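The complex is shown incomplete by one protein chain, all other protein chains being positioned as in the whole.
Lettered A, B and C in written order, each chain numbered from 1.
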Amino acid sequence: MSTTVNPRQLARYPLIPVIVAMAIGFELSTGSFMGSQNLLGIATDSATLAIVAVPSALLVISGYLDLSVGSTYALGAVAAGWLASEHGGGLLTCVLLSLLAGLAVGAVNGFLCCVVGLSPFIVTLGTLTAVRGLAQQFAPLPLTSFGDSFAWLGGAKVAGLPSPVVIALLVVLVAGAILALTPVGRHIYAIGVSREAAYLSGVRVRTVPFTLFLATGACAALAGAIKASVLGAVQSGTAGSGFELAVLTAVLVGGVALTGGSGTLVGVVLGVAFLGILQNGLTLVGVPTFWQQVAQGLALVVAAGLAYLAPRLEALAAVRPQAARRTTSEPTPATT
Amino acid sequence: MSTTVNPRQLARYPLIPVIVAMAIGFELSTGSFMGSQNLLGIATDSATLAIVAVPSALLVISGYLDLSVGSTYALGAVAAGWLASEHGGGLLTCVLLSLLAGLAVGAVNGFLCCVVGLSPFIVTLGTLTAVRGLAQQFAPLPLTSFGDSFAWLGGAKVAGLPSPVVIALLVVLVAGAILALTPVGRHIYAIGVSREAAYLSGVRVRTVPFTLFLATGACAALAGAIKASVLGAVQSGTAGSGFELAVLTAVLVGGVALTGGSGTLVGVVLGVAFLGILQNGLTLVGVPTFWQQVAQGLALVVAAGLAYLAPRLEALAAVRPQAARRTTSEPTPATT
Amino acid sequence: MALRVTGLRKSFGGVHALQGVDLTIEAGEVHALLGHNGAGKSTLIKALGGAFQPDDGTIEVGGRSHAGLTPRQSIEAGIAIIFQHLSLVDSLSVVDNIFLGQEQRRLGMVDRRRQREAAQRLLDRLGATSSLDSRVGDLPMGQKQLVEIAKALSRDPVVLVLDEPTAALSSHEIGALERTVRSLQEQGLAICYVTHLLGEVERLADRMTVLRDGRVHVATSLEGKTRRDIIEAIAEPPTDLPPAGPVHDADPPQLQVRGLAGPGIGPVDLEVRPGEIVGLYGLIGSGRTRTLEMVFGRRSRRGSITVGGREVRRATPRAALAAGLALVPGDRGRQGLFASLTALDNALLPAQGVLSRFGLRRRRAEAEAFERLATSLAVHPATPNAPARAFSGGNQQKLLLGRWINGILPTTVLLLDEPTQGVDVRARHEIYKVVRTIASERRTAVLFASTDPEEVVALADRALVMQDGRVIGELAGAALDEDALLHAVHQSDSDLQEQS
Partner (left out) sequence: SAPSSTKASGDKVAKSSKDVDTVAWDYPFTFLPVYAGVAKFAKERAKEKGVSLEQTNDNGKPDVQASNLDTLIAKKVPAIVSFPMVFEALETQAAKALSAGIIWVTYGGTLENQSASITFSFEEGGRKLGEDAAAWAQENLGGKGKVAFLVDDTIQLGIERTKGMIDAFTAAAPDMEVVGREQAIDPDTALTKTKAILAKHPDVNVVLGITDGAAFGGYKALVESGRSETDAKTYVGGQDGDLGSLELIKKGTFYRASAALQLRDIGNAVIDVPLAVADGKSDAEASTDVPITLVKQGDALLDEIIAQYG
């Protein structure tokens, strides 16, 4: 993978030109899109989405799926918020409780989907519903007044960057390193492409996706805790509602196939950025509410179109260097 | 397919014992579940779900997916309601306009997914969002006062059955006949299992799912119109919200695989009944809101577990009659 | 002239699969289409079947010339094709598959009775034993292949194209198929036959067209041609196989199987000594695949498996791998290959963990390992980053072999299921060489299953004949030849018939 941007790379990440075009369009029409405050705002708001989309993407690449993240987010937020508001919990204990809650949901999902082998779609749709009910039962009223220690989680600045952004970067880096640098990274793809072949090759076809369910649960709960800290309040009924769809959208728009076995983290990060910029830009421009919805819907369709065009463009981009080599019979090295 | 219920059939439709158990449980604990009024009420309420779940199931069997039905439902309701309330539209024109709206959404989905070949998940998530925006933009305020002609659609009785139930039965019968008796029925399965193999066999791999998208759109809009007629009111913002998940849940719980190529209409109808009975029973028993959610989530997980057990039970049930035949070399007749 | 293809071209991205191919087949002729793996045979056939549009060239059939065909046009024109990767729909029944896309109708409904009658006639004619209502996915490979052929014949074709129809068949079914082909030929069909098994070419074909790298290399009548001539047309003549290494009877067995049993299998006892190559020969369905899978822990089992004197207790692939066993599965597409992953990932997936340091992959070491492996197995192309699906069948098989014999993993017992299925003459030879070499140099014990008696004779030191899940005979040394193998299975076949 080279670091210079060549046409091949652009073709592989068709969201890049789209994001650039959107940025230019929004800047021209509002004059305030490119402001550092606005950009940092987008980054901060998108951070929680990124934190969950990244492990979710690994899960989808390995051929599974977690829809329960919206409720796990709420549960994580409620757990941390409850400890912070009712028991004066500090940063560490709050985050720990939240992570435990997320791990518990992840373990249930992972057990049912990876060990027993039930359908991830139905199981996690079930836990999505059930966990929301539990979170609401546990904290029917909004939780507030969290105290300074917990506020630090979402409000601190590290090297000039808001802490949610820093945490998101960490998650992306760790996941990226696992995917690119470790054998497990290859196993994730292998399981997604062919679970059977991976099993016969000695890959831990239960443990690996189980662990990804755990990671997704933990990250979803952490994201909920972060947002609770940022907002200073949690409401169990609405926190993270519809978040599962946003996550899945970012993952799929980012070029990860729902069938598993393909996708890149760069794509997922671009998918998150795409959604964040779209939301921000439409509000900046002041598009009327219902038209915003129409525009968001169309944007998804456009993104699907790009994902479709990408491999075709890539093939086109590949033709030129190939033409020179035509005399040799060696096939072009393909790009996975 | 025999009409007597043998262990094999039970194993194939694991929802049957579950539904029976639920019915007995709810009857014992409330004493009013089995009343004909309540059962008819469940049937009427479930009718709209069935009307949409059936074509959706065919779509899923053929390897596609339509998430936009929740908004198409709203659009269909708004179209019919608008004509009925603002222009005194009669039954026929209202239904016609509603169907046209549904066909339009279906055509867009079908064109993008079947002809262009974009990802059905992203595309129909996009139209889900966009169409809701359009419906709200078109009719931001609730529509009421529909007049008697349109009220007939949802309120009439045919042979003692409420018209929504009759329409649902028609939809089930037509779809069942197509699936079981016509070449297209075989094609739907074939495309779902292997689009490539079907294509090479001369199956119209674009036209068939395109038509199913049209049918799904039309049925979703019709369901919206029916509900509008039953209620005598339409709220564009809430009509059919979350309906897409209910539809998909009914389809999947009914044993249709998300990967396409397998599933039966009997299963889907059972799935619809399962959801309707669950909802009704929990309300009858008076389970508190949040625990209702928890119970519904758990029910999904149980349904996933049953779908998992079904083939295993079927294999067990198959052992006995098979044992007698073991000497012949003929393999067990397959169950498609 | 029934079919004439002129100047056909097709490229995939940068790969030029067909570069101006001409092919003419007369009515009443069996025409062998030959060539090395990746020569372009399947691509040509897919263009005939409408799987894609050619870039250039014409296809003339039934007196009409086409620049390209859709599947429906192809079927209408009277071309019937048996594709290399079956175009059957697993979850549908045998009848439904035979008539898929061409259903017999009555009042718009499927005419089930007429379909069943017609289907039964076709199956009987082919000697297929499967029931009409069986799910195709549940059928053994050979029966599937016969259903595929029945499907082609149901369309009353003018031209019948068979892409490696016998790769998964046993001698039994091959015989039936050959008889069918001959009777069709007599009825005046033009038949195009693709195969890597040269015996079939000699027995059946009137003419041959040999492709090399997407071009016609030779097109000639087969009259007076020897096997040597055919081989030379396809590839450079292979060198001799290295001699089999010595097997010492005194060595303790590397693999020892005692009382192995499972559904329909066993009890099976067998042993393989270090450096020994043992072939499992039998008809389709005789239980070789299941035996290998049980040894490897893919299926639950009873009995004991001992590797190098240590018993492998847990029946899981991981436990087997840890003990030094490795399996190259027979169903390459489903159980072996990661089609969209790179060649390097495919060949080194289990080795990456061993090569890694501090949990991190060492790409340099991986690249070197791949290069060594590509050289020793003659993988072509030797590009580590190309996705496995872009490789021809033979080269895919080499990648799978390379997964276990790369010198990084401690494989001491190699289990191979149909190791050269669909592999061209030359690559087959190379695979034999590789297997011989690792057996004699690394003293690896090899246990392989094959349906091809030629292969068993060429590769095995000793052959075990399987039937109905049991080992019913053993042949070794001078007694091991094709006739003896065929005799062994058919002997017991007729025994059985007499008994019942």
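FYI, a residue touches a chain if its C-beta (ideal position, glycine included) is under 8 Å from a C-beta of that chain, and two chains touch if they have at least 3 such contacts.
Predicted model only: the values in this text are computed from it and were never measured.
Colleague: Among the chains you can see, which ones touch the chain that has been omitted?
Modeller: A, B
Colleague: For the chain left out of this view, which of B:Gly90, B:Gly176, B:Gly237 or B:Pro311 touches it?
Modeller: B:Gly237
Colleague: Hey, which of B:Val116, B:Leu141 or B:Val158 is the one touching the hidden chain?
Modeller: B:Leu141
Colleague: In the full complex, which of A:Ser98, A:Ser194, A:Thr264 or A:Gln279 touches the chain missing from this view?
Modeller: A:Gln279
Colleague: If the missing chain were put back, which residues of subunit A would it touch?
Modeller: On the subunit A side, contact with the omitted chain comes from 30, 32, 35, 37-38, 41, 44-45, 48, 136, 140-142, 144-145, 227, 230-235, 237-243, 276, 279-280, 282-284, 286, 288-290, 292-293, 296.
Colleague: Need a quick check: the contact residues on subunit B for the chain that isn't drawn.
Modeller: Counting only subunit B, the missing chain is touched by 30-33, 35, 37-38, 41, 45, 136, 140-142, 144-145, 227, 230-233, 235, 237-241, 279-280, 283-284, 286, 288-290, 292.
One rule holds for everything that comes next: only the chains that are shown with their structure count from here on.
Colleague: Which chain has its C-alpha centroid at the greatest distance from the C-alpha centroid of subunit A?
Modeller: C
Colleague: So, what's the distance in Å between the C-alpha centres of subunit B and subunit A?
Modeller: Going by mean C-alpha positions, subunit A sits 31 Å from subunit B.
Colleague: Taking each chain's centre as the mean of its CA atoms, how far is subunit B from subunit C in angstrom?
Modeller: Spacing between the chain centres: roughly 43 Å.
Colleague: So which bits of subunit B are touching at least two other chains?
Modeller: Residues: none.
Colleague: What are the residue numbers in subunit C that touch two or more other chains?
Modeller: Nothing qualifies.
Colleague: Spell out the part of subunit B that touches subunit C in their complex, as residue ranges.
Modeller: Subunit B residues touching subunit C: 181-183, 185-187, 189-190, 193-194, 196-203, 261-262, 329-336.
Colleague: Touching residues of subunit C toward subunit B in the complex: what are they?
Modeller: Touching subunit B: residues 49-51, 71-72, 75, 81, 83, 86-93, 96, 100-103, 105, 108-110, 129-131, 133-135, 138-139, 151 of subunit C.
Colleague: Residue numbers of subunit A touching subunit B in their complex, please.
Modeller: Those in contact with subunit B are residues 112, 116-119, 121-123, 125-134, 136-137, 140, 245, 248-249, 252-253, 258, 288-301, 303-305, 307-308.
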